[in-house]
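The complex is shown incomplete by one protein chain, all other protein chains being positioned as in the whole.
This part shows chain A:
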Amino acid sequence: MELLLIPFVFALVAMIIPQKAVRGYALIGALVSVVVGVVHAVNYVPSAEYFSIVEACTTMMGGKLPFFMKYGYDGIGLTMVLLTNVIVFLILLSNYDNQSIAASKKFVALVFFMQFALLGVFLSLDGLLFYIFWELSLIPVFLIFLWFGAKGKRRALMKFFIYTFIGSLAMLFSLIYIRSYAPSFAIEDLVAAQLTTVSALWVFGGFFIAFAVKIPLFPFHTWQPETYTKSPMAGTMLLGALMLKMALFGMIRWMIPLAPEALHCMTEVIVILGGIGVIYAAIIAIKQNDMKTLFAYASISHVGLIAAGIIVLSLDALTGAMVQIVNHSFVAVGLFLAADIIDRRLGHRNLLELGGIAQQAPKFAFWFAVIIFAGVSVPLTSGFIGEFLLIKGIYGYNWMYGVLIGTTLILACVYSFRAYQLSMFGPSKGFEFPDLTWAEWLSFFIVAIVVVFLGVYPQFLIDMVEPGLQKLIEIVNVK
């Protein structure tokens, strides 16, 4: 409960603090959440129960609401909570030098509110509550985008909101549809509901549309590059690092256990869509010259792989997916930060006009390289662990898909190194490029530490998520 309340309170208080203190306040607020998250993680004991920690406020409300105020987490949920808190801290930290954004009360309040909604998504154990938080998370991103976005954003903004809203409505359909087979919206009841194959397909389909839009999977991705490019850096980070993780988490927590009857028709479809996304987006990324757009396509490519891995439902692939979810969040923050640093210093991000930055800003070049390596899954970074397990799992499902999707490792090298080479090396194009400030340096440093640490010692993360994943596979097999 306090996990949820802290960001909410900080969001409210952010409206009334003095202007000068905003930036410091933001960092402290985020740090408090991180600490509370870590305390929860330290006290967490993996158990065989579906949800080890459950808090219900049902009695308080008299049980008359159409949903239960029921929160809780297992290892998976806790990982996501911790991830959210750390990433929010990183987002605020990396924006520290961006005066126009970081010193704005509105911005800080919105980020905390976003954190509140995200934690709600990861913690809620009631279908309707999940839906409410899911929709709630749309509002702060929308406002950040509207108030701080780039010029010509209106079209992208509408596209983004309508796409995701229609997706969520499909999910609402699924939720109330499955509710008519179950006594309440509580997740245990929904999981226990007996569906026919046809109705399971309806339920699965609704969830799938919602998640496919948000992830985004191949035919539903058209909102994403434009939105990422036009939104302010903090908005892109929130979207890329956290919001799409909501969808991946939703697949694990809601879509698969609720309607596993539909899996036998849908697995192949989703693996293929994911695979197409992986290759197609990577090829587009190779040709991009705007750094942010390039990373946006790279993101589509990476998450396609994760989605495909989740749906094949082997323990390896699921574990890989969790590792990769964490890894991708950190890498996304790092990459978008790098793009934004260039944008902030030079006013544009066009690769063809960049070059020679490494001579002027060696620190920046070094840390950027670390992030790029994690992005292309070099061993000893967490990207390697994640992608290796994912591809192993998909290979086990069908070796052909495994091989095809495995090409992502090569394609990722091509677009990432092209971006790095064009921007960092070569003759300088005659511009001043100051090196990193301490806040930027610290952000990069944290990202790099986490990525390398998880690459060397992923076991503690795997231990945390494994019982939950095993339980998931068990539920599917029973049905």
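Heads up, the rule we're going with is that contacts are C-beta pairs under 8 Å (C-beta built on N, C-alpha and C of every residue); 3 or more make two chains touch, one makes a residue touch a chain; residues count from 1.
What we mean here is this: contacts and distances are computed from a predicted model.
Novice: Would you kindly match the missing chain to its UniProt protein name, picking from "NADH-quinone oxidoreductase subunit N", "ABC transporter ATP-binding protein", "Ferric reductase" or "Branched-chain amino acid transport system permease protein LivM"?
Specialist: "NADH-quinone oxidoreductase subunit N"
Novice: Check each of A:Leu12, A:Met158 or A:Ile449 against the chain that is not shown and name the one that touches it.
Specialist: Of these options, the touching residue for the absent chain is A:Met158.
Novice: Which of these, A:Gln19, A:Ser180 or A:Asn477, touches the one chain of the complex that we don't see?
Specialist: A:Ser180
Novice: Can you say which of A:Val13, A:Ile132, A:Ala193 or A:Ile473 touches the chain missing from this structure?
Specialist: Final answer for the missing-chain contact: A:Ile132.
Novice: May I ask which residue of A:Ile17, A:Ala103, A:Ala150 or A:Leu169 touches the chain that does not appear here?
Specialist: The single option touching the absent chain is A:Leu169.
Novice: Spell out, residue by residue, where the missing chain touches chain A.
Specialist: Interface residues of chain A facing the absent chain: 61-62, 64-66, 128, 131-132, 135-136, 138-139, 143, 146-147, 154, 157-158, 161-162, 165-166, 169-170, 172-173, 176-177, 179-180, 202.
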